[in-house]
Structures are given as structure tokens and as C-alpha cells.
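Apart from one protein chain that is not included, each protein chain of the complex appears where it belongs.
== subunit A ==
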Amino acid sequence: MNDLASLIPYFNTRHPALARYIVLALILAAPLLAISVGPAWVRILDFALLYVMLAIGLNLVVGFAGLLDMGYIAFYAVGAYTWAFLASPHFGLHLPFWIVLPAGAAFAALAGVILGFPVLRLRGDYLAIVTLGFGEIVRIFMNNLNHPINITNGPQGINMLDSLVIFGFDVSKRIRIGEDFSIHPLLVYYYVFLCFVVLSVLLVQRLQVSRIGRAWAAIRDDDLAAKAVGINLRNLKLMAFAMGATFGGVAGGLFGAFQGFVSPESFSLMESITVLAMVVFGGMGNIAGVIVGALVLSWLPEALRSYAIPMQSALFGKVLLDPEILRMLVHAMALILMMMLRPAGLIPAHSRYSRPELLGVKAAESDVKSGGAA
């Protein structure tokens, strides 16, 4: 929260408390502002929050532990498919939220460990390619496990997933208060997702400065040295994979419930790269940075879509760049330009838990500035 507040340029230095309230107010009021423009924008916000969760989870693996995971979306898929298996007419199961979501998280964590074991010895770019392969394998299975026994229903995916029901309260239904006042379900989803995001942020923040988080930072900065001071590389790397995957699994479950439909198409390599772009853009290892990265990169293409498409048809008489291409373009440019111009990301991580070599010369001075940063 403090980090987000520090983004507001003027108030941050003069009135830090006020800046914090502004951020808080913005977060709470965002969907209300958005719905005045149109429900589609609330939907975008809801998805943005899911991406925030994904980015937080991937950041745990990439930013904290320095393990470049390019198959991260597989865990999202595991979460979503768990929801689809346990809470849809597909197998006729309709288990409650309190079972399904933890189950999704657990399966995702298990998948994380399964991925983690073989790649323990790999570093850097090899790790990236193998995890990418893992993501593809999961997708191939999702696409093909409709034969000989129909498990995933193949490329068609599974639909009519149960919606989110918490304490007997169905999030996807309009809430009616009195005669003519009702709350749009998309708004309710926003606040539900927001709760999950806040929980994740709190969890990850504590995790980062805990013994485990510090060990991850040590592994990331130099795994040989980390090993030399007695850090158990195997357990900690597995833990990073499993914990990162858990966030993916929870986000996946929420995605399934929100969307009401899952298919392998939602979990392509492109999605993994999208989440990676968010983490890199925002600043690897910095929670606030990653949140901002996810919000900006999920909002920007949509904003471009609503302005660039009419503009193109006005200028050229036809749509040259369709929305999907715009999205890819934004993410590709985010990756390339960030690495060239600002490799530590939009909001670089605090030096104490970050990689000094990314910050370059600035490392020394920011070290002084942010003494007890967290």
C-alpha cells in the first residue's frame, strides 16, 4: 500500500498519509467509476484483478526466487479445470467453494512440485524453456484428454461451471435492495477478487521478509553462495514453485467461476508471456510494481482497443490492428523496451531484497534511502 501511494508524484513527499487515502479510495471506487462508463469496463477490472493475482504468484517464482517460469499459466489452468471438474455438470459434481478452491490450490501446488523436481538443477534460460515445455504439455493434455475417457472435453472445453457461492450467497446474481436498486454482479465480483488480492498481497509481503523469502533472495542473487551458507536449495526452490503455483491455482479457480467456462485456449503460451510481461514491466521482485504492471498491461490494450479501433476506421476506413494484435504488440513492446530502458521495471524492487546488478549504480544510493524497507 505504501508503495502504491509513493507512485503519486506530488502528495507522496508532502502528504504521505493523504496519498495513501487517495490510493485506497481509488481502489475502492474504481469499479463504481467504471460502471458509469459501462459494465464492460468493470469486467476488464475484474480480469485485471485476476491478472494481479497471477502476477503476484509469478513474481514469487521469478522475482523472489529468480526462477524464470514460462509455463506459469499451466497452474492457472489446473485451478480452473479443478473448478470445472468439481463444480459443474460435466461430472455432475457441485461441491461447495470451500472445498473446490482449496482443492484447486492444492492441485496447482502439486503441479508446481511435479514441475519443480526435474528442473531443480537447471538455471536461467534452460529453466525457462523447460517450464515452457511443461506449460505446453499441460495444454496438449487438456486438448486431448477427451479420448478414450472424456476427462477434459478436449478443445471444446467445459461450460456451465458453478458460480462463486460464499456463505450461501451467490456472487453472480444481482443483489436487489428494495424495489429499483440493485448491485451489478460484476461489481460484487470485483470486491470478492479484491479481498483475495489483498489477502495475497499481505501473505506475500510477510513471506518476502520471512526466513523463506530471504533465503529465496539469496538463491536468486547467487545460488552457490546460498548453498554455502546452508540454505537447502532443493526445498526452497520447490517451495517457491509450489507457493507460486498456489496463487495461480486460486486465480484459476476464480477465473473458472467468473467465466463459467474453461477451454484450453485460455491457457496458451501467450498467456504465460502476458503474465511475465506484467511482472517484468512492473518490476521483478517488487509487489507494488507487479500490481501496477498487471493493472497497466491489462488495462492498456483495452483502452487502446476502445480508442484505436474507431480511430483506425476513421483514418484508414478499415481496422488495421485488431484488438488481439494490439494486445500482443503492447506486451511485446513492454518486454523489449523495459529490458532496454529500465531493466529493473517500472518500480524497481527495494535494494535490500533485490538484485543489485539490475539496479546498477543506483544500488548504493537507494540502499541508504530505504534503510528498513519492506
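The rule is short, and it goes like this: a residue touches a chain if its C-beta (ideal position, glycine included) is under 8 Å from a C-beta of that chain, and two chains touch if they have at least 3 such contacts; residues count from 1.
Throughout what follows, contacts and distances are computed from a predicted model.
In the listed set "Branched-chain amino acid ABC transporter permease", "Indolepyruvate oxidoreductase subunit IorA", "Glycosyltransferase" or "Sulfotransferase family protein", the entry agreeing with the UniProt name of the missing subunit chain is "Branched-chain amino acid ABC transporter permease".
Residue-wise, the contact with the chain that is not shown comes from A:R123, picked out of A:R123, A:K173 or A:R234. Contact with the chain that does not appear here is found for just one residue of A:L101, A:I273, A:L295 or A:L346, A:I273. Interface residues of subunit A facing the missing partner chain: 66, 68, 70, 118-119, 121-126, 128-130, 132-134, 136-137, 140, 143-144, 147-148, 269, 273, 276-277, 280, 320-321, 324-325, 328-329, 331-336, 339-340, 343, 355, 357-358.
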